[in-house]
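One structure is given below, encoded as structure tokens.
Removed: one protein chain of the complex. Kept in place: all other protein chains.
Letters A, B and C name the chains as they come in the text, with residue numbers starting at 1 for each one.
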Amino acid sequence: MSSMLGKRAVSSFISLMVLIVLVFFLSRLTGDPAALYLPVDASEEMRQNFREIHGLNDPVLVQFGHYLADLVRFDFGDSLRKARPALEVVLEAFTWTLELALITMALVTAAAIALGSLAAFNIGSPLDRIASLLSLIGASAPDFWIAIVGIVLFSVSLGWLPTSGTGSVWHWILPISVLFIRPFGLILQVVRGSMITALGSAYVKTARAKGVKNRPIIFVHTLRNAMLPVITVIGDQAAALLNGAVVVETIFGFPGVGKLMIDSILQRDFNVILAAIMVTALAIFVMNLLIDIAYALLDPRIRT
Amino acid sequence: MKYITALAGLLLASTAMSPAFAQDNHDVTVVLAEEADVIEPCMATRSNIGRIVLQNISETLTELDVRGDKGLMPRLAESWEMAGDNTWRFHLREGVKFSDGSDFDAEDVKHSFERAGSDQITCEISRYYEGIDITPKVVDAHTIDFTTEPAQPILPLLLSLLTIVPSETPLEFTRNPIGTGPYMLAEWNPGQDIKLARRDDYWGEAPAVTGATYLFRTDAAVRAAMVQTGEADIAPSISATDATDPEMDFSYPNSETTYLRIDQNVAPLGDKRVREALNLALDREAFIGTILAEGTQIATAINVPTTLGWNPDVTAWPYDPDKARALLAEAKADGVPVETTISLIGRTGNFPGATEVFEAIQGMLTDVGFNIDLQMVEVAEHEQYYSKPYVEDRPILVGAQHDNSRGDPVFSMYFKYHSEGRQSGINDPKVDELIETATAATGEERSALWSELFAYLHDDVVADVLLFHMVGHARVGGRVDFTPTIATNSSLQLSEIGFK
Amino acid sequence: MAEHLLEVRDLSVRFHTARGVVNAVNGISWHLDRGETLAILGESGSGKSVSASAIMNLIDCPPGEITSGQILFEGRDLLTLGGEARREINGRRIAMIFQDPLSHLNPVYPVGWQIAEAGMAHGESRHDAYARTLELMRRVGIPEPDAAMKKYPHQFSGGQRQRLMIAMALVLKPDILIADEPTTALDVTVQAEVLSLLEELQEETGMGLLLITHDLGVVAEAADRAVVMQGGRIVETGTPRELYHNAQHPYTRKLLAAAPGKGAMRQADERPAPILQVRGLTKSYGAFTALKCADFDLRAGETLAVVGESGSGKSTVARLILRLEEASGGEALWKGEDLLKKSHRQMAPLRRQLQMVFQDPTQSLAPHMSVFEIISEAWAIHRDILPKARWRARVTELLEQVGLQPEHADRYPHQFSGGQRQRIAIARALALEPELIICDEAVSALDVSIQAQVIDLLGRLRDELGIAFIFIAHDLPVVRDFADRVLVMQKGEIVEQGPVTEIFERPRELYTQRLLAAGLDADPDVQAGRRAARLALAG
Partner (left out) sequence: MLWADKFAFAAALFLMLMLLFAIFGPALLDGVASKQNLRARNAAPFTVERGFLYLLGGDALGRPLLARIIVAAQNTLTIAAGAVAASMVIGSTLGLIAGYAGKTTGEVIMRLADVIMSFPSLLLAVIVLYMLEPSIGNLVLVLAITRIPIYLRTTRAEVLEVRERMFVQAAQVMGASTSRIIFRHILPVILPTLLTIATLDFAFVMLAESALSFLGIGIQPPEVTWGLMVSQGRQYLTNAWWLAFWPGLMIILTTMSLNLLSGWMRVALNPTQRWRLELGGKRNG
């Protein structure tokens, strides 16, 4: 396990370095931050001065050298826009994203497993059909569309929920609901398919021959086996959420890493982009590790 | 329905999510489009920062009256006068304290000015002092002289932009702005909110608002909805399509002027007839009340009518597609390549309905025979076209929006029309000369010179395709009493807010 | 009429499939008494397992449908009982074990828990259930039962897993144990042990044992009575001895005739120089050596059988010679050229001389290709064999040669039965006109009667075309009928080799003797002798 972990860490590190190099150089091809940062009527002198202060006048390779040298000392540089350490900015935003992603995925997982298992056990029933149809529609509707309709309906017309923001538990309901829809539909389908396969397995026959009741057959014997492919999909979906839910964060004013990322990209705030990529990459690495551990916990065959 | 709303209100209030629900509470919540990245007084000309900082946290020496017609009013300076050809003398208010308890004096003004112009930090307001050599000199604790080279007749106006910070403020962006204003920064949760609290030791009259919370929502519909649901009291900028409730929604001229900038160096745009045709092809009236809000004005100058020297005699271009076609035919007969594809560059989200406006413009220009290729681009790319050096491989019309609420064309003219200006598409010696003389002139002469320039640019040079003076829309909740003005685009003085 | 412990009366079950209604069993009746072993003998598709599934309430309705009949257990008709009552009987009164214990044990739970669950599902306390589990695991011969309880199914060998299944079935001391093909896919020696264990346990508890099998040898070894099924009907009932010596129904007689190991053994005649010489062939995976210094020769037209239990390295030999895996050492001289030293490019032309037929034709035929495409691919690869214009005719020829119809050429593999598929695989091998065909367990997965036909086919091809065979098998009777010479392998080593008569009549090595003794014979009398020999060897 530890040697696998080491190997994983090394290969992830290599990927991350390649990624940083790519992002560093490619992003610098997308224009001069000075042009964006300063007002349009700023003079050339001001621009020059701005570039000088932020080291943008050096050759790109030199800039990269400085960046790496700082990085080794765990200094991710400062945000151009916010005049604060980029890492601090990113970690602040990432906390929000992490909470949002964790809560959403926890709810999605619980709901999709419960409903998916029931749909699989009652295959072809109205419940099964409705669940499939709704998940399909939900997964193909644009999320900003759902988000705004949600606000108009639940906040403005009905007044049940606050429109946006982060203040209380109520504020989280709409964004989580919007984020919920797509992974829910997808995971529901996977759970259903996987459970149908698992329910047809030979060991289910054994359990029935043993005289085991239906509920333990579904939730003890079958579910654990059916979870393996489900976990992979959960991992993929969680990774997508950890990268930030740009649209939802934008609309609901959630200060997450997705919004930060799109803002930094549009404003060419390079240090923030790089720090955000590194933080999310690390988070995804950790999550993949957790998924591997979950695999091993669920399936003893993987342990040996 | 009412019952449900009340119930929800109760529910929400019980979780203490929004101060707006609590009665007797004189705190207000303001929802802005874009988060303030920094709360740095010397960046207050940026609207998202200015709406929080300007005159709330940090004050200026002078202040332009936008509600009445009092012109330039005293703020931290009690009075000012010319003390010699090139020197302005300011008499500062006494007994003013910064929020950190220190006294306000001439040294602070000097430091604030020098700090803004320092090459160690990039302060945005310094751009208004570019090209003028200004030397501040402390006369005594409450008197300061500014000596300029050349003479600067509008220096007091320029100083309405200079936010005053204590002389101890370091030469880097501060995260804890100290000012003389009626409010001070109480809390800053990056990404979520910024809170201001009223100061007890403010030199002036205590404003009604006891504290303010600023929230940030990118989506205009959400901002409008927040005021509607009572989550916020004021949304200074909402989309015209959402401004449907006359009880809450105000439109205000936001001092922005939209226009198409023409780079005359590239054929066929060098030909005046072609430029006239561009102007005649547009049915400007048709936009107003449809894609653009009621109240939008057709522009005859790049500055709004409240600007010094704005020329009422200049008449807007009529909509005359036939004449436009005729002019094009004429130009074509003279060998002007009028059929060349002209790029029309628009910026996404430049103003509400930008995409539709540019699509409509493309449609109208195509109608009279132009060959228009519309490109909507994001801000960074737009900048590539907007400022010099220009992309000159093809004829380009750059759709842009210019904001000057300062009352004097000097803030626009050099950049937009001088042959050296960064966003100027023309090279006309008479224009250059007019700009230079007007900048140095004072009083009636200044006004007359600007008027002459406006007319010359519009009628003789046909420098650009001027479109509209835009209006902004603000939504104000029922609890507060606030009327937006032209200044609402760049500042939002909490002291101007009352309660019903 | 005395009441039987379990009686099936006039049971008919049909399945609604997309292909229409299939009558799985049609009006079958049989009974089982306490302490008795009844065997249901039949080939795949005969419906031999359906009645057991009906007893255990394992038939899903729909698509299944029980159209008539009764299942009387202690006088009560199980089919009229409610789900909960039947669940109560399952495991407690009637228990069942299955073929392929690996897939019938839940892979993600420790075996101890799975065994104990049988007790706990019927209200036994956790403590009692685990105590009983431990005792049973010891009883069925699992080494270190304390530690083994916490292990998972994949950590046991095939034989051990079947023992665990048996333990699981016996937790509540059921009155009836149904064993569905309990020894299929197990090595012969293990098969004999499992059957002995079942017999011992039956003696201890006095339970009735229902043994479902396709193997005449299992019937001869273990059954008191047997019913023979074909196409969903019982064609004959009787004691093993009656059936063997005095079969009435033609199907029973056909089955008995198909049982291998009866014919004359081939006399190894001296032949010219060997075409394949294997010297010191070795394969190791890290520290584990799968094959140790194998030496043998193969002469043109000769059939060399390689026998051994699973893990003996017999398949490795084939895979190394064909370069499906790379050897760790040694050489394999094909007509004097070392196959192991050829590059893949050099190997390609040689491949047409060396062909292989795999164990499972379902997997060895690409499901997305038609029979024509599968067979003609040989000529698409080796362009010089046959011009494209003649492919169709040659495919027809080959299909006829292996006993299929020309119109089968445009069908897909799944449309054929197992035996037919294996014929297709053989036709594919023949398409290249090889000099050597390696058959890796090529008939193991087939029903006896089909097995016999395929062996016949191979024999005919050998005689007509002079093809040499390396015939890898774990089934000794098949080898006895077909091979010229036999290699016996154990744990990666060749323990004995010689002409087939010598190996079968005068085995020198103890291991060979054990293997021979463990094999089951369809003749109950012969089998009784074997059993004695087996016990003697074990003792």
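The definition used in the following text is that a contact is a pair of C-beta atoms (placed from the backbone, for glycine too) under 8 Å apart; a residue touches a chain by one contact, two chains touch by 3 or more.
Small disclaimer: the values here were computed from a predicted structure and weren't measured.
Visitor: Using the contact definition given at the top, list the shown chains touched by the missing chain.
Guide: Touched by the chain not displayed, across the whole complex: A, B, C.
Visitor: One chain isn't shown here. Among A:Ala209, A:Val246 or A:Met287, which residue touches it?
Guide: Only one listed residue reaches the unshown chain, and that is A:Val246.
Visitor: Of the residues listed, C:Gly123, C:Gly206 or C:Pro349, which one is in contact with the missing chain?
Guide: C:Pro349
Visitor: Determine which one of B:Ile164, B:Ile291 or B:Ile497 touches the chain that has been left out.
Guide: B:Ile291
Visitor: If the hidden chain were put back, which of B:Gly353, B:Gly399, B:Gly425 or B:Gly472 would touch it?
Guide: Selected residue, touching the omitted chain: B:Gly353.
Visitor: Looking at the full complex, which residue from B:Val66, B:Ile262, B:Ile342 or B:Ala380 touches the chain that isn't shown here?
Guide: Within the whole complex, the residue contacting the unshown chain is B:Ala380.
Visitor: Tell me which stretches of chain C touch the chain missing from the display.
Guide: On the chain C side, contact with the omitted chain comes from 18-19, 322, 324, 347-352, 354-356, 358, 360, 363-369, 377-378, 380-382, 412, 414, 425, 428, 432.
Visitor: What residue numbers in chain A mark contact with the hidden partner chain?
Guide: 11-12, 14-16, 18-19, 22-23, 26-27, 29-31, 136-137, 139-145, 148-149, 152, 156, 239, 243, 246-247, 250, 261-262, 265-266, 273, 276-277, 280-281, 284
Visitor: Suppose we count only contacts with the excluded chain; which residues of chain B make the list?
Guide: Touching the chain left out of view, chain B contributes residues 220-221, 239, 241-242, 244, 286-287, 290-291, 348-349, 352-353, 355-356, 358-360, 362-363, 374-378, 380-381.
To be clear about the criterion, only the chains that are shown with their structure count from here on.
Visitor: Which chains touch each other through the most C-beta pairs?
Guide: Ranked by contacting C-beta pairs, first place goes to A-B.
Visitor: Tell me, please, which chain's centre (mean of its C-alpha atoms) is farthest from the centre of chain C?
Guide: The chain farthest from chain C, judged by C-alpha centres, is B.
Visitor: Determine the chain that sits nearest the middle of the structure, using the mean of its CA atoms as its centre.
Guide: A
Visitor: At what distance in angstrom does the C-alpha mean of chain C lie from that of chain A?
Guide: Chain centroid spacing, chain A to chain C, equals 50 Å.
Visitor: Distance between chain A and chain B based on Cα centroids, please, to the nearest Å.
Guide: Distance between chain centres, rounded to whole Å: 38 Å.
Visitor: Could you put a whole-Å number on the gap between the CA centroids of chain B and chain C?
Guide: Between these chains, centre-to-centre, one finds 86 Å.
Visitor: State the interface residues of chain B toward chain A in the complex, per the touch definition above.
Guide: 4-5, 8-9, 11-12, 15-18, 35, 37-38, 40, 45-46, 119-122, 124, 126-127, 130-131, 172-173, 175, 190-192, 215-219, 221-222, 225-226, 228-229, 231, 378-381, 383-384, 386-387, 411, 415, 422-423
Visitor: Quick one: in the complex, what on chain C touches chain A?
Guide: 56-58, 87-92, 95-96, 98, 100, 103-110, 117-118, 121-122, 152, 154-155, 165, 168
Visitor: State the interface residues of chain A toward chain B in the complex, per the touch definition above.
Guide: 30-31, 35-46, 49-50, 52-53, 79, 81-84, 89, 92-93, 96, 148, 151-152, 155-156, 158-171, 250-253, 255, 259-260, 266, 268
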